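One chain of protein is taken out of this complex; the other chains stay put.
Right after this comes chain A.
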């Protein structure tokens, strides 16, 4: 399917190249030749907007196809093309792509330091003017701030994700654990002990992939330091990531690990496997993004997963003395526009992310949208819960493995696993993060 897409793309891209070259030379004769050579097709689409997105579900692709069809119908001169690359490949190929002639006009972005690298290298178009012209008013400020660097806006939000505890209440009830007790860290630890005593695996985690286990350290660091504390550490204030709050995050994680909360061999489990295990009812909890709702069902042996009446999504527990107990932790994903991209590209992006399309995505249940009012359309109780967590949150902290850039992020994934295995101390962990931040 991917190959077919590519073939479909080849023609318009080629055409655009020729058109550009001819314009530069302002060679009228050749232009006439081109027009006659390519016929009406050339006239129908003289601007191509190429959009690059991480590989997604067919439902979401269909959603984009509909938007593109609508946009093209209203803008006959523009041809919009979506391209998809698998997640890991996307991250490693993007730097090369951005520097080549094949660079897309619009690309998927997680904001944070990754976007900063791209902005500083001069590959991203500043869309502050367009955003301030009424566009940004349709999103909450926290969504826009994820794409704001040095007071300039370099991207627009598509959807938000929140990390929380997926809970199988059939299992927690069996162990006599009240859902409310999961609101605090100590309550969570008591729940883990109670579940273990009842021979129920308290939690599954996909330790092999790194990022799922970073959700623990990342959530705890956000609880302890808060968004402001994390920003201060980035600025290098006092001892940066070696501050007490980050050491404390490691200590808290180790205090949980001491209770043996995870499935056996959790460092050899991938996210997919953990998701399936939760779906199969093999563990009571799974600390994961809200997006795992459908995948966990699909991956389970029955295909049904944990039935909705036994499934709850609760925010990460609050921690005593934490500065960020009213923060949320998750993703803020959107799109950025590359330098030299046409105005049509910005115009299309504005259309793609407008309120109506956000409402449609919410209605279809594709993701938890960010535009004001679109939450009304959210269908499942889980999506509504996520929207309420987001609206109550004073700061939405983007995943630390993305917000702090690729290299520091990978280090955080490593130390989270090491802490869970008990092979390093919380102080070492914080020091490694600070060192990676210094050397980034």
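Note that contacts are C-beta pairs under 8 Å (C-beta built on N, C-alpha and C of every residue); 3 or more make two chains touch, one makes a residue touch a chain; residues count from 1.
Please note the rule applied: contacts and distances are computed from a predicted model.
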| item | value |
| --- | --- |
| Per UniProt, the name of the complex member that is left out, chosen from "Sugar ABC transporter permease", "cysteine desulfurase", "Aminotransferase" or "Cytochrome bo(3) ubiquinol oxidase subunit 3" | "Sugar ABC transporter permease" |
| Residue among A:243, A:418 or A:434 that touches the chain left out of view | A:418 |
| Touching the absent chain when the full complex is considered, from A:208, A:286 or A:359 | A:208 |
| Candidate in contact with the missing chain, chosen from A:82, A:123 or A:241 | A:123 |
| Residue of A:99, A:255 or A:391 touching the missing chain in the full complex | A:99 |
| Hidden partner chain, residues of chain A it touches | 88, 91-92, 95-96, 98-99, 117-118, 120-123, 207-208, 210, 264-269, 406-407, 410, 414, 417-418, 421, 423, 439 |
